[in-house]
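Not every chain of the complex is shown here; the ones you see sit where they belong.
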Amino acid sequence: MKLIMAVIKPSKLDDVRSSLSPLGVTGMTVSEVKGFGRQGGHTEIYRGAEYAINFVPKIKIEVAVADDVAENVVLAIQESANTGKIGDGKIFVFDISEAIRIRTGETDTDAL
Amino acid sequence: MKKVSARCLEFVSIAAAVISVPSAALAQETTKFSGGDTAWIMTATALVLFMTLPGLALFYGGLVRSRNFLSVLMHCLVICCATSVVWLAVGYTLAFSDGGTVNQFIGGFDKSFLFGVGLDTLNGTIPEIVFFMFQMTFAIITPALIVGAYPERITFLGMLLFSVFWLLLVYVPVTHWIWGGGWLADMGIMDFAGGLVVHLTAGISALVIAVMVGSRRGFPREVNPPHSPGMVMIGASMLWVGWFGFNGGSALGANSGAGMAIVVTHISAAVASLTWMVIEWVKHGKPSLIGFVTGTIAGLATITPASGFVGPMGGIILGVAGGLICYCMVNVIKHRFQIDDSLDVFAVHGISGLTGTILVTFLALPTFGGLGLAKGITASHQFWVQFAGAAVTAAWAIIASVLIIWVVRLITPMRVSEEDETEGLDITSHGERGYNL
């Protein structure tokens, strides 16, 4: 199994989610993160002074999938999260050595 | 009695001298109890307390980082409580009772703990007890304004001692000079609701303490943005509404003078906000919320000394002046002089108080729709009085603040450790965290 971790723009979460359903992905875990990267933040002005805000709000998605669908999931994310603008984010893939569904104790791909 | 309500009487006499037909409000005799006036001043008292708790506390609290939010609320709270007790004990009597031979400089101790102030003692048309309480809310908010100078790094005990000493050494004497029948009142200074008494004293001392306590770590490059601009707006709104009590209540009655004070206060606030907005829009391409409400406060503070003397035109002009000058001064202090008067107490309150105090000389003239100067007084003479009053008040505030900080430092450090500053005062000084969502 693979864990696919993607850092995307917050506005793209819904698109990504819908792009994964057809692939049989039934679950994922999402968190709010701050991204530092080329995109480089923005400037906020308080009382005439400019403050450089270096981070950009991003969404981190973690999806565990069976090895055989991993490639498709990565592609689907890459397409659906793409705006072509800087800051679109990254996808990283990791090996999962074990997976368990807490409710049933099922393991491996049954657990997903 | 003449001396205690100098502010009110002066206004009455000026108005009466200039406007040939005395207004309905002023026609009533000033030595008889008035239920309407009493109702209004009690209401104004509640409004002014509301300005500090929670108004100012939220205005300042939203501007700091979330890890120092609660400590700012604590500063405002403890200042409110401590100054109230001190005001009852010695503050009020030193400010507003007769000081005998030294009355030019300070009052006496006759009314300590309100001894001798019965339920039937009047001040003008209202019970003196109500006048006492109204003035107490001014004595609360003035040292609380200085909270904006030293947040995120001061020790709680140091802050508390400074505030109490400051009330006694700066606020009380200046109040006596101007509103309590002291030498500036005798000179005929015009300060309707506290341009010098409240805003200049607080602003000047804010600058002193900001310099002496030192900047926050990372200032000016790495300071974080306000943790909650929405809260800043809530606080500013409460200050705005409360200011109707502050300036309108300073007429000490429910009359057309109070009504006009409210109108010009509101107009000045609106115009100053728009002024600040336009500057930001032009300079940075976007008008910000924090900028907008900073303009609001600048407008409110600028009109304060003038609010009983000018007309709507005066309100507009003071609004533009307040917004413009304070905008510039924020940058001068923070970026030119690199003084970490963190929430711009001097640049907003100090400068506003000064601006209004000087400009009232001209804007009170009938030419500008004002109610006129006192009979026989020329604008140039009045200008000189205003200028001298501001200069001496500022000088006194500097000297006394330096002295106070020296003394406080003998008792306790005024600055927390670097580690505590980094971790935030909420946890390190109060053992609490602002948000447990």
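The first chain written gets the first letter, and so on, giving A and B; residue counts start at 1 in each chain.
Going forward, a contact is a pair of C-beta atoms (placed from the backbone, for glycine too) under 8 Å apart; a residue touches a chain by one contact, two chains touch by 3 or more.
For clarity, every value in this text was computed on a predicted model and none was experimentally measured.
Formula of protein chain copies in the complete complex, based on this structure file: A x3, B x3.
One rule holds for everything that comes next: only the chains that are shown with their structure count from here on.
Within the complex, the subunit A residues that touch subunit B are 44-51, 53.
Of all residues in subunit B, those touching subunit A in their complex are 220, 223-226, 279-280, 283-284, 286, 288, 290-291, 294, 327, 330-331, 334-335, 344.
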